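Let me begin by presenting the structure, written as structure tokens, before commenting on it.
With one protein chain held back, the other chains of the complex are shown just where they sit.
Showing chain A:
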Amino acid sequence: MSDNPTPSRPAAADAEGRNTPADKNTAAGKGTAAGNGTTADNGTAPDNGTTAENGTTAENGTAAGKGAEAPARRPRRRRPRFSVERGWFPPLGTKGKIALVVSLLTGLLTHGYHLFRYPLYLTDEGIYMQRAWSLVRETSLSPYTYDYDHAPLGWITLAGWVYPLPKQFETFGNAINTGRFLMLLVHVASVYLLFEITRRLSGSVLAATVTSFLFNVSPIAVYFQRQVLLDNLMILWLLLSLFMLLRREITIRSVFGGGLALGIALITKENAVFFVPSFMYLLYRRVKGSASSRFTSTLWPFAAATPIGAYVTYALLKNELLPSGFDFDLNNPPADHVSLLYTLWWQLNRNQGTLFSHTGLLQTSWLVRDKFLLIAGVCAMVMCLWIGTRDRRRNLGFLIAGTLAFGYAFYLVRGSVVLDFYVTPLIPMFALNIGMITDRLLKGSFANRFMRGAHSLTRVAVPSFVAILLLVSPASGYLVHTNTEGRTQIADQYQSKINLTGMQHAQIAWVRKHVPPNSRIIMDDDLWGELHDVRPFYPYAHSHWNASSDPDVRDKLFRKRWQNVDYIIMSNKMRKSMMTNNSDGRENWILQALRNSTRVWSDTQGNIKLEIYRVQ
């Protein structure tokens, strides 16, 4: 049992502030890079790899062949030339194909096995599924008042996934399971993209393999990436966007597609904005000097702005862009209607950073889940930044990898509100940096044949050894861990004896058996789908978040009186978040209901406790 109870707040503030531009040195970069334009013998890239890149590669190939014959000195070296800037990526090859397939299968296994049992259904998973439900059943962005806390594309995607399924939300048992299955597919697609991105940024299959291993197997990755989170969907779009900028031949279409994917990522989860500077720099380096550079460099931002424009237009059409009377007073929220810009302003001004304190998430959650990835990730990021800035021309891949991780890490440590799952987008970026640095550290060229053999053996042996160490060491929690009784056992995420969500199923089963459907219930959002989409429906079951803040629920149904509550479906997580959410006393009447109630059901496993109270 190692499921940390963590407070989570639905109105999450995570699009704020600005990153230091990673490309502020571009002018200097131009100077150094300009020189290499002259040797351009288009596309020595001997790549006929996986992605279809039309006939031109073949043509380039022959041209390059001619060019290479000219000096006619000693036999040509077999090593393929590599340049991120010009899209000269080595071919995937047989070894690469094997590594890719193994990575995809590993991802399927680590994320698919036990998917519906671990981890516990989280409040936020419930919220996103609840909103997808509202889209499918009510054609509205939320069953409650949508207050622009997040851009809606994430749950629009979830709704799009659920809608054509045979039993819709119950296809995989319940709403959250159905969402989690999509997360599995998203993960596998992300593995492919991350593998190829790493390979193209580093020119090495080894780097791609190491990255994919961590992205697949790290317990923190498994924990968060199995959950129905907007961040997981956002990462898929973000990786797709990056991948589009790393195609062999950069075309206007691919750049446009990449911009569009970035825009989609941004209205899936706004924190994608912290990756944008790296993307801009990569685009700049890739299109510089090409015949179409004027078009690509204007159409990319245009494409990225398109989805955002749709979001803003939506608010505008609903007359919800600006608060009434341009009143941005944070102490006095507008009462008559919600407003996109007001919410954004409010989020930008939230400051309660406690990331590094003893009780902060870093200590209590993230490091507990995977020390190795986080510590090695930070080190690798620093090294990537150092290598990348030392020679921007040759080490573009390192610079991009380093700044991607840095931009997002900056957002996390900057001292605003951080929720447990905010770490999710950092996982692939740290994996990427570790992969690139592993490859770099194990690089070497030897004239001696014996040494060459030994070196290539080392390149495989060292990472394999570390991987095995991570898998067998109980301290890592990758495959095994030490339980509370000091015994070594299979880690929770794969432990067949553990069924965390089973407790929640039992809770629901009790409700169905003993609680009449017209009861007025306070609960947490993770049960929402179960009670609103499975017959008999419980139309008066609402989360404590909405009961304490949404005027419709608070003032019309419960009228802020504890006597109007019939049941409270409770978890220790929910109890804690009610406390933290009660700084202004908004949950008082619910807590009072709790004090005037009797416990009618409970179950406990490790540090998780679920209860049901009947209010007198």
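Just so we're on the same page, a residue touches a chain if its C-beta (ideal position, glycine included) is under 8 Å from a C-beta of that chain, and two chains touch if they have at least 3 such contacts; residues count from 1.
To be clear about the criterion, contacts and distances are computed from a predicted model.
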item: Undepicted complex member, UniProt protein name, chosen from "Glycosyl transferase", "Carbohydrate ABC transporter membrane protein 2 (CUT1 family)", "ROK family transcriptional regulator" or "RNA polymerase sigma factor"; value: "Glycosyl transferase"
item: Candidates A:Thr306, A:Ser519 or A:Gln605 - the one touching the absent chain; value: A:Thr306
item: Per the touch definition above, residue among A:Thr298, A:Ser324 or A:Thr488 touching the missing chain; value: A:Thr298
item: Listed residues A:Phe82, A:Phe172, A:Tyr192 or A:Tyr314, member touching the removed chain; value: A:Tyr314
item: Chain A, residues in touch with the chain not shown (by the definition above); value: 54-56, 59, 249, 251-253, 291-292, 294-295, 298-299, 302, 306, 309-310, 313-314, 317-318
